[in-house]
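A single protein chain has been omitted; all remaining protein chains appear in their positions.
Going in written order, the chains are labelled A and B, and every chain counts its residues from 1.
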Amino acid sequence: MEIFGIPTQALFGQLLIGLINGAFYAMLSLGLAVIFGLLNIINFTHGAQYMMGAFCAWFLLERTGIGYWWALIIVPIVVGITGVVIERTMLARLYKLDHLYGLLLTFGLALIIQGVFTNAYGSSGQPYRLPQEFVGAYNLGFMFLPKYRAWVIVLSLVVCLGTWFVIERTKLGSYLRAATENPTLVQAFGVNVPRMITLTYGFGVGLAALAGVMAAPIYQVSPQMGANLIIVVFAVVVIGGMGSIMGAILTGFGLGVMEGLTKVFYAEASNTVIFVIMVIVLLVKPAGLFGRER
Amino acid sequence: MATVLTPAATAAPARRNRFALATAIMAAILALAPFAGIYPVFLMKALCFALFACAFNLLVGFGGLLSFGHAMFLGTAGYVTAHAAKVWGWPPEAAIAAGTLASTLLGVVTGALTIRRQGIYFAMITLALAQMMFFFYLQAPFTHGEDGIQQVPRGKLFGFIDLTDTLVMYFTVVVVFLAGFVFLYRVVHSPFGQVLKAIRENEPRAISLGYDADRYKLVAFVLSAALSGLAGAVKAIVFQLASLTDVHWTMSGEVVLMVLLGGMGTIFGPVVGAFVIVAIESYLTAGIVIGTLHFGPEWAIVLTGLIFVVCVLAFRRGIVGELGAWWLRHKG
Partner (left out) sequence: MNACKRTLVGVAVAAAFAVGAAHAQTGGKEIKLGVMSDMSSLYTDLAGAGSVVATKLAIADSGIEKRGYKVSVVEADHQNKPDVGSAIARRWYDADGVNAIVDVPNSGVALAVSAITKEKNKVFLASGPGSSDLTGKSCSPNTVHFTYDTWMLANGTGTAITKGGGTSWFFITADYAFGHALERDTTAAVEKAGGKSLGDVKVPINTQDFSSFLLQAQSSKAKVIGLANAGGDTTNSIKQAAEFGIVKSGQQLAGLLVFITDVHALGLQAAQGLTFTTTFYWDMNDATRAFSKRFAAQDKGIHPTMVHAGVYGAVLHYLKAVEALGGAADGLKIVDKMKATPTDDPLFGKGSIRVDGRGIHPAYLVQVKTPAESKAPWDYYKIRATIPADEAFRPLKDGGCSLVK
């Protein structure tokens, strides 16, 4: 059977691959959405922090022999702490100003981080060995799915849904959401709002770093790996709408699939398709698919 | 988004005189600079970016709209101009006009699409649109990919001014820059500019006063796109090439930096910012020495980032803005 001249089986393979890429978009746009939700800052450093996550994992493996599994836990914490430092020393001083200053500051930070890493580790990047457990592939009938890719989908789904659950369904999450709406009131209830903001930023950065660790075995660990990705993720966030956590997750996966299909039918446009979708969505639904008009 | 430092009490004629004086001084400095041993190619580059930054400042400084995709206007005009001059053999004035027109049209389309969005949304959407244009230019055959359109002929302006002479080219750029600069000043201080500022300060109020805010913002956006295009078109003729650099998103970041460093919402700030950034770029290519440490050219990008961070944290009014504040404090 064929659809538009492409065998159905091949199409299933491509859909699955698109879903895997979507997993990365979802993780990254989720982090951006969480940060934006509470801080109202577009974190331009997100791509650089994703890169730091990958480098940090590489560093642990090469210099200390600490492997992939521990890296999944250690790296988000370490990079998250650098995020906390950034928030405390710099971002915290900008909350009273126009939110655009946050964008400019994080843009500058991204340049600094990427520049320093390029000077320290060169431009061609570093290899990260695939963990032994994941060598090999599953035969799905329509394609060979490398074990690691399957793991990426599972892990990112768990992380995304877990985050959604915490924010939308727990008491901690309700404080968070309330602080987004009215920080003074929440402060008055005895919640330490500045600390919550700091931890939220750290958490969002940690999500980026976690995505970086997950990317390390399949993409070359290089200083520029986040620089171009971040703009695509911005478009994903705009399409999804900035108000919603679930929106960020669903749009991430959905656009991964859309991009995957484009790669089959018209590969030349695979980098632009997300921007085209963005333009269309903005024309039809200005606040994004899941967003609220502000 | 930035504090404007025009004291309300200043009478308009006095302000105009001050502006005329300052512009005359600037023009005199520009006229003398190449004879004082300053390299004219550097000056031309700085002037093109100064015009670009001024055009950008109209939008961000007076309209309160931070576009993160302005490189698309600079680059589009550059490509169209270079193609018209090289492949179609158009004279420079026609090629520049074509480039500027192309950017203006792009400004109309992108403006119509984005102008209803605000703040961060506006920044991100312009960024995404610019990225789309980048991929278009990367893949379109007429731009020659990463090679760019090279060896664009400068030709004869109006058929008799020979632009191949560096000094003639330089003074042409000075004239274009000054024309654009004065035009922008007039726009900012026209009734249109006043409404624009009112919208920036309080949009609902301006709307309730009966102004169609979106239309004013759109006009500002298109004007900004057109003048950015003019800068890009002239730049293509000066450097005789149009390349992907000018449409890449880092260029959009760079113009933000120029305006931020010089002083958002000030008249002369973008000019100062552009000169400082272009000077850093030109002279850091050989590296800098601080004490015993030698920082090679590879540190330029880190330095750029540092300037961003320092400006945002400690220096939000920019060079001209801080000087203006200092001046006001001292006067009383």
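Basically, a residue touches a chain if its C-beta (ideal position, glycine included) is under 8 Å from a C-beta of that chain, and two chains touch if they have at least 3 such contacts.
If you're wondering where the values come from, they're calculated on a predicted model, not measured in any experiment.
Participant: For the chain that's not shown, point to the residue among B:Leu138, B:Val182 or B:Val219 touching it.
Facilitator: For the chain that is not drawn, the touching residue is B:Leu138.
Participant: Of the residues listed, A:Gly37, A:Gly53, A:Pro146 or A:Gly291, which one is in contact with the missing chain?
Facilitator: Result: among the candidates, A:Pro146 touches the missing chain.
Participant: Which listed residue, A:Asn40, A:Thr118 or A:Gln187, touches the chain dropped from view?
Facilitator: Per the contact definition at the top, the residue touching the missing chain is A:Thr118.
Participant: With the missing chain put back, which residues of chain B would touch it? List them for me.
Facilitator: On the side of chain B, residues 32, 35-37, 39, 41-42, 45, 135, 138-139, 141, 144-148, 150-151, 235, 239-241, 243-246, 281-282, 285-287, 296-298, 300-301 touch the unshown chain.
Participant: Which positions on chain A touch the chain that was left off?
Facilitator: Counting only chain A, the missing chain is touched by 10, 13-14, 17-18, 20-21, 115, 118-119, 122-127, 129-130, 137, 143-144, 146, 148-149, 218-220, 222, 224-225, 228-229, 260, 263-264, 267-272.
Here is the rule we use: only the chains that are shown with their structure count from here on.
Participant: Just curious, how far off is chain B from chain A if you go by their C-alpha centres, in Å?
Facilitator: 33
Participant: For the complex, give me every residue of chain A touching chain B.
Facilitator: Within the complex, chain A contacts chain B at residues 36, 40, 42, 90, 93-94, 97-101, 103-105, 107-116, 118-119, 231, 234-235, 237-238, 242, 268, 271-272, 275-276, 278-279, 282-283, 286, 294.
Participant: Chain A touches which residues of chain B in the complex?
Facilitator: Within the complex, chain B touches chain A at residues 1, 66, 68, 113, 116-121, 123-125, 127-129, 131-132, 135-136, 139, 249, 253, 256, 260, 298-299, 301-302, 304-309, 311-313, 316.
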